[in-house]
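First, the structure itself, so that you have it in front of you.
Note that this complex is displayed minus one protein chain, with the remaining chains in position.
Moving on to subunit A:
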Amino acid sequence: MPKIKTNRVKYPEGWELIEPTLLEIEAKMREAEIDTHDGKRKCEALWPIFKLSHQRSRYVYDLCYRREEISKELYEFCLDQNHADRNLIAKWKKSGYERLCCLRCIQPRDHNYGTTCVCRVPKHLREEKVVECVHCGCQGCASGD
């Protein structure tokens, strides 16, 4: 048999420190995926997925850019292994989007009149104070609030 090159994962140093948290979040994700839909709206059933994905990405981003506890190499490794969402983090680096909830909420093509989701509107400019956006259940991700 010809030699089959497998991609074996080589974990960079420092991985053991962050691995437990990431695994925990991933376990929650699996639970959210198999949860029943009873008592929830159709869109509401998807909200935990978005929330956990945000949480996971946030953890990795914070470690690298805010607390600076992991190396760039490890950070890139996490992104490659899909432990964090690269595109979402790219948005967080921009001003005004530091707290963005998910990528759907800023996509104008997904909304009527080509706007963004209501969760992106700062609370003091909104009319309804309590909102849960329909995409990810976000209650306000404007940088000000």
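Everything that follows uses one rule, which is that a contact is a pair of C-beta atoms (placed from the backbone, for glycine too) under 8 Å apart; a residue touches a chain by one contact, two chains touch by 3 or more; residues count from 1.
Keep in mind that, in the parts below, contacts and distances are computed from a predicted model.
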| item | value |
| --- | --- |
| Name under which UniProt lists the unshown chain, selected from "BHLH domain-containing protein", "Zinc finger CCCH domain-containing protein 4", "Transcription factor IBH1-like" or "Non-structural maintenance of chromosomes element 4" | "Zinc finger CCCH domain-containing protein 4" |
| Touch residues of subunit A, complete complex, unshown partner | 39, 112-114, 127-132 |
